[in-house]
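The complex is shown incomplete by one protein chain, all other protein chains being positioned as in the whole.
And now, chain A:
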Amino acid sequence: MELSAEYLREKLQRDLEAEHMEVEDTTPNRCASSFRVLVVSAKFEGKPLLQRHRLVNSCLAEELLHIHAFEQKTLTPEQWTREQQK
C-alpha cells in the first residue's frame, strides 16, 4: 500500500462523503509518515468531537498503522461555512 496525501484524501472523501477535504503531508521530508487532515462532512452532525475523530480513525485504521503522526480537524458543513467567514 502506497501512502500518500492523495490516497488518504480519496479514501476519506469516499467513506465519509466529505464535501471538503484538506490533506497535508506534514513529514519534514515528505516521506508520507505524518499527515494533517481537515474533513468537512454532514456525517459529523450531532456527534461530539471524540466520535467524529473515531469515524476518521476507523476509516483509516489500516493506514494509521503505518502513519507516525496524525492530526485531524472534523467540521460539519455549517461549521466550515462559519470558519471561512472568520
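Here, a residue touches a chain if its C-beta (ideal position, glycine included) is under 8 Å from a C-beta of that chain, and two chains touch if they have at least 3 such contacts; residues count from 1.
The rule is simple: contacts and distances are computed from a predicted model.
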Name of the absent chain as recorded in UniProt (options "UBC core domain-containing protein", "Exostosin-1", "Glutaredoxin-related protein 5, mitochondrial" or "TBC1 domain family member 15"): "Glutaredoxin-related protein 5, mitochondrial"
Chain A residues that touch the omitted chain in the full complex: 27-28, 33-34, 49-50, 53-54, 57, 61, 64-66, 68-73
